[in-house]
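All protein chains but one are shown at their positions in the complex.
The first chain written gets the first letter, and so on, giving A and B; residue counts start at 1 in each chain.
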Amino acid sequence: MLRLDGVSKVYRVGTFGGKELHAVSNVSFDVKDGEVVSLIGESGSGKTTIGKMILRLLSITSGTISFNGVDISTLEGGELKEYYRKVQGVFQDPFSSYNPIFKADRVFRIIREEFFPGINSREWNTKVESTLRAVGLNPDDVLNKFPHQLSGGQLQRFLIARALLLDIQFLVADEIISMLDASRRIDVLNLLADLKSRGLSILFITHDLSLGYYISERAVILYRGCVVEMGSTEKIYYNPLHPYTKMLMASVPRLDKKWEEVEVELRAMEAELSSGCVYYERCPVADKDGGCARDRPTLLEAESDHFVACIRYAEERPPLYKAS
Amino acid sequence: MSLQVENLTVYYQTLRGDVQALESATFTVADGEIMGLAGESGCGKTTLAHSLIRLTPPMRFVEGRVELDDEELPVWDMERMNDFRFKKISIIPQYAMNAMNPTRKIGKMTSELLESRKVDFKATLPELKRRLNLVELSHDVLNMYPIELSGGMKQRMVMVLSTLMNPSLLIADEVTSALDVSSQKAVVEMLVGFRDRGFVKSLIVITHDISILYQIADSIMIMYAGQLAEKASTEVIIHAPRHPYTKLLIASLPKVGVKYSEKRLTGIPGSPPLLLDPPIGCRFRERCPVAFEKCLDVPPFIEIEKDHFVACWKEFEKNAQA
Partner (left out) sequence: MKLMRSEILYFALRNNKLRVGLTIILFFLVLTFVGPMLTHYDPYDYVNPNGAQPPSSEYWFGTTMFGQDVFTQFIHGLKATFLVGVVGGGLGTLIGILVGFTAGYRGGIFDEILNMLTNVVLVIPTLAILLIIAAYLEVRGILTESIFIGCTAWPWAARAIRAQTFSLRSREFVDLARLSGMKPRKIIFTEIAPNMMSYLLLVFILQFGGAVLAAATLDFIGLGPTNAISLGLMMNYAVLWGALLLGMWWWFIPPGVAITAIVGALYVANVGLDEVFNPKLREM
């Protein structure tokens, strides 16, 4: 459905634009029909930039983003509008997503003006009301109100409803629950899950690993604009391979395990999984291309009555015996 | 007992009347205790923190008594609090790291801060440097402007500054919310380190992120709509909460390993009441699944088991039966 191919975003910074800032470098992944993909990264990882490029709010420096096989950067005028009929976004801050001086339902009116100019009022109102019910809002409670009279959760559902008024197939959800109260978050998350089961594809941008796990099949881990690891959510969570992902897993505050436990687990897993030297990760003199990462060194007698398990001493003497 | 708060009630004055932001808070923080304070936005946790140290208009002190190390704190008197502030009780305010004067070098700012509190900067300098080492900041930061420091570095600098006089109580207000997960971990582990080294006797850590409290706090206090709901040791709050709000709140938090397709979590229906004209009785009543007529009275905050305080009529009943 949506496919990113070597997408980069480079900003020119510095006095004369002489320096380049790579906000996103060479990112490729795809989102299939009816799939939720989590884009996980810390601030500055470029996750929001990617979301905005998909929504054509930012231009792409190089690479292509294609939607159903069409390169979206070529869309102009009417074609772009048709694209927005199918692809929509919801952003992090529910309050700044509304023009503070207008009523909140103005976002619906804009959709009507721009996309359904011919529709009659009664038909439109029925459509709005049924959509609001679909996102779990009571139309009487929320219509005709100003944004500050509604809660963050209601505002975010409103925006999801706005997207649903169009026949969307793809939703970019950029940190949409991080500013909501804890007791409301899960409802919005569940709503996304329901939409997914009705066939909507979602790019779920978050910094919170547990949220990503709750909702998505696949996860993409970003660091400084680069994808460092991606794949099935379970595999990444239970067997993180990239050191950054491991660090992330170790520092995310969790409710089921304390940090120390997670660290111990990761270390145990590492020792078990890696076939190379157990000290490889932290060894200052490890030979990256050589055997350190590949083979576990055996215990050797370096000098008389002095044994060491390091590959650096392997050439000089044959092993006395193999460590079990 | 390090901190003892009794019946503390603080309102916000607005054009439309008083916002009842903190209602009869009674609790204690023991020596060496790290107490987490959690709740949704607008539940009064920041009001509570500010009442203890900087009660400025539009906040209005209504009633209550605060004792720190068996000495009464004149929280209603901004002038007299100057003797305690920073020296006995200190705060790392929310957004503190962005509040540093951008035109002052950090060292200059520090010396001005200390002199305004009548503390000799020169004499304190060696200790300051020692603590910078502890939080892995180079001494060069004293000659830098705030803009030259990263978010995590600024937060660490603020932490060192606010604990420099070895206060009895340190309040950390949302110190992690603007940071990346890796810096978050470093910052809160430093807070624990400060306690372990005795730079601060006890700590109140305010956050909306309960999972951070689970990692570092000894006890957690949950607030709802200006009232205290529950306080107990961290393990009890997370694994065996008694207040219906705490139960629902903990149950609604996604954990790694929970997928919606396998275990669908549910939120708490309804929304918190407006505190301008709050409902009578228990303020959680309208959203509470087990509310009954007794809840029209305000439930007291009572110790139902050792070190486990709850404000819920239903739980009192259960306890009486058991």
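Keep in mind that, in the parts below, a residue touches a chain if its C-beta (ideal position, glycine included) is under 8 Å from a C-beta of that chain, and two chains touch if they have at least 3 such contacts.
Everything quoted here is computed from the prediction, not taken from an experiment.
Set against the missing chain, the residues A:Leu57, A:Val70, A:Ile119 or A:Val264 yield one that touches it, A:Leu57.
Of the listed residues A:Asp93, A:Glu129, A:Asp194 or A:Glu281, the one in contact with the hidden chain in the full complex is A:Asp93. The chain omitted from view is touched by exactly one of A:Val7, A:Val31, A:Ile50 or A:Val107, namely A:Val107.
Annotation for chain A: contacts to the undisplayed chain at residues 52, 55, 57, 80-81, 84, 88-89, 91-93, 96-103, 107, 110-111, 114-115, 146, 148, 159, 162.
By our rule, only the chains that are shown with their structure count from here on.
Remark: chain A residues 42-43, 151, 153, 181-187, 189-190, 193, 207, 209-211, 213-215, 237, 247-248, 250-256, 258-259 touch chain B in the complex. Chain contact summary for the complex, chain B toward chain A: residues 40-41, 180-182, 184-185, 189, 208-212, 214-215, 238, 248-250, 252-261, 264-268, 271-272.
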